[in-house]
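My structure is below; once you've seen it, I'll send some questions.
Excluded from the complex is one protein chain; the other protein chains are retained at their positions.
And then chain A:
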Amino acid sequence: MITTDPYAFATLVAEQIVKGLGIVTLPIDPKGIARGRGIDVVAKPMENEGVSGMLVRYDSEFAIAYATHHQNEGFENFSVAHELGHYFLPGHVDAVIAGDTGSHASRAGYSSGDKYEAEADRFAAGFLMPRHLFFPALEKAGSGLAAIENLAALCKTSLHATAIRYTQCTRDPVAIVISRGGIIDHCFMSEAIKNVDGINWLRKREGLPRNTTTSAFNKVPTNVLHGVRIEETSNLQHWFGGRRSIEISEDVVGLGRYGKTLTVLYDIDVPDPEDEEGEQSLMESWTPHFRR
């Protein structure tokens, strides 16, 4: 199955910039790169939650302010890289500069702001985790949550952003689920798992499957706040329905002040359709058929 990603170009732009800068090792330092471009980078005071980042311009002079209240270097790097997305992506001048009246709100309806935000997010992921550096790291990172933790430490990115990038880049059937309470906040599935026949795709805003480790985990709020981490097994059917009862791995970690839970579903060893067909006909051949 071929899926088209409307924001893939934003990732490509970011990766080309990193390559163009001659960077050959992780982590990428978005603050340093911005400063090298003559852009001021300023931390917002801790007590000021507000927006995660903003790009400020006066003619050809630029500054980026980023939030620090999460006390998470990965979150800060993503915020700065997101604002660099608005700076480097073609067409974002239309999103950032208001119209003639001076009121940004007056332009509501002109164009979806979400499109620009989604592009800047995809830029940030590609900028901090460019494929030419992320792929080799991914090969050595292991599997499941441990792989995501290793990659996050290497890239100085948040577990959340790294987990999403992991599903975009891995060749394995993997899904990550971000949940809060009993609800799936959002989820990402790797191409390999999207291509598995006979399973239901996970959908955001759906309820968490009840008989899963994640569902039980989220019933204890301190698990999330204290960043509790567990590695368990689960069943493909519990998460994805279908007719195959296959054991899979389910790693779960609380994301602390972010208030959400990250679940990684992996070790999903689905038999080849041809093997399954062969097995089915073998079973058929051994099943006694009685004449009525």
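Going forward, contacts are C-beta pairs under 8 Å (C-beta built on N, C-alpha and C of every residue); 3 or more make two chains touch, one makes a residue touch a chain; residues count from 1.
Convention: contacts and distances are computed from a predicted model.
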| item | value |
| --- | --- |
| Chain not displayed: protein name in its UniProt record ("Glucose/mannose transport system permease protein", "Ger(X)C family spore germination protein", "Thiamine pyrophosphate-dependent enzyme" or "Helix-turn-helix protein") | "Helix-turn-helix protein" |
| Hidden partner chain, touching residue among A:23, A:54 or A:196 | A:54 |
| Of A:88, A:166 or A:188, the residue in touch with the unshown chain | A:88 |
| Residue ranges of chain A at the interface with the undisplayed chain | 37, 40, 42, 44-45, 48, 50-51, 54-63, 65, 86-107, 110-111, 113 |
